[in-house]
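The complex appears here without one of its protein chains, the remainder shown in place.
This part shows chain A:
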Amino acid sequence: MVDLSRLYDVLVVGGGNAALCAAVTARQAGCSVLVLEHAPKPLRGGNSRHTRNMRTMHKAPTSVLTEAYLEDEYWDDLLRVTGGQTDERLARLTIRATADALPFMEACGVRFQPSLTGTLNLSRTNAFFLGGGKALVNAYYATAERLGIDILYDTEVTDLVLDDGFVREAVVTSKGFPERVRAKVVVASSGGFQANLEWLKQGWGPAAENFLIRGTPYAKGRVLRNLLDQGVASVGDPTQCHAVAIDGRAPKFDGGIVTRLDCVPFSIVVNRNGERFYDEGEDVWPKRYAIWGRLVAQQPDQVGYAIIDSRAERLFMPSVFPAIKSDTIEGLAEKLGLPPAKVAATVRAFNAACRPGPFDSSRLDGLRTEGITPPKTNWARDISVPPYIGYPLRPGITFTYLGVKVDENARVLMEDGRPTANLFASGEIMAGSILGKGYLAGFGMAIGTVFGRIAGREAAKHARN
């Protein structure tokens, strides 16, 4: 039984990757550790349970990574996606530390896939978890249990009582009952606030009501809000979130990876009024899926409809929801709930703007429209071979950028720049310090793992002083 009246060395708030890495590290350093996870056991693990890989620096091929991926290339990749909104010192520290993360993970029972069968081309930069993020989270929990870490599920931290930069106690609701928890050091690893629609509305207005949340419903940012309200320094744009276009039929929360829809480059996308609004063929999908969330969010009712013909059906990963099909464009429009005449006119105009030429789905083929706005600058092949196929699109929120500011020891900083006395943070809750904008596949787990370990190490150091 977990005894909440005792004084723990380290209290870890959250139950995802960042929390568990901190907890295990602190425990290995000899501390007594308590983990408080808001979710019930079957849904534990936050967004981490939806992940599949971690971007990992390596100087030579390993059993799970091909070739080499060095610090400077990693850094360049990060610089490109963030447009410079990153902290070079923290970023490089993270990048370098990913190189030693794999042995730690393996020692914790995390297993990796030898190499990927598909052609995602990520096996050079990203290490894939065997069985995905939930298997990873399971491995960490098993390790935590084995090491004697106390874990409480269904327990939400509502307040970390800060007194002049010192956390006095944590106010929690455990399985419905109010409790107070004392610990020498606290590590906040409770993720972002992307599941908090009210908060999202502050940046997006009522449109946020129609957003789908790709991950856990438990990332409500309660601890983040609580800390910021008590004068902790914030970092990252408070209004922004990583939004991708996903299948509009996805569940409100926790739809995860299977709701993605990769058909946009081979389609035309219309809004509720049957009008196109952006160049669908601007670039390859891995480089564009993240801007489409925003694009769709700006359309009426935050919905878009991708339309393809039967020739394009095999060009992308199958979607989990059935394709909506019809032998005529009008029929398809009707099934999608769109104005048939308008959609037919849009398709006609698009088809008329297509030019003959070789179509190649595997590269930027330069096959572009002429004479329409917006243009389609690649893969512009007419939509003319029935059956016609449609998919609804909605913005799917992956994570938010706003976080608490930390230093290189994962120590949380106050607004006036002073360090807090006994508060550390890891993962999504401080990721804004490094990732101010954009996203690099596999970087979320890199930040969580690296800073989780740093936070655990520093927390242990502090607790034993």
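In the analysis below, a contact is a pair of C-beta atoms (placed from the backbone, for glycine too) under 8 Å apart; a residue touches a chain by one contact, two chains touch by 3 or more; residues count from 1.
Keep in mind that, in the parts below, contacts and distances are computed from a predicted model.
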item	value
The complex's invisible chain, by UniProt name, from "Tricarballylate utilization 4Fe-4S protein TcuB", "Oxidoreductase", "NitT/TauT family transport system permease protein" or "ABC transporter ATP-binding protein YxlF"	"Tricarballylate utilization 4Fe-4S protein TcuB"
Per the touch definition above, residue among A:Asp254, A:Asp309 or A:Glu428 touching the missing chain	A:Asp254
Listed residues A:Thr51, A:Asn226 or A:Gln299, member touching the removed chain	A:Thr51
Of A:Leu7, A:Ala142 or A:Ala352, the one touching the omitted chain in the full complex	A:Ala142
Option touching the unshown chain, where A:Tyr289, A:Tyr305, A:Tyr391 or A:Phe424 are the choices	A:Tyr289
Where the unshown chain meets chain A, residue by residue	42-43, 49-53, 109, 111, 113-114, 117-120, 122, 128-135, 138, 142, 214, 244, 251, 254, 256-258, 260, 262, 265-266, 284-286, 289, 314-320, 361-362, 398, 439, 441
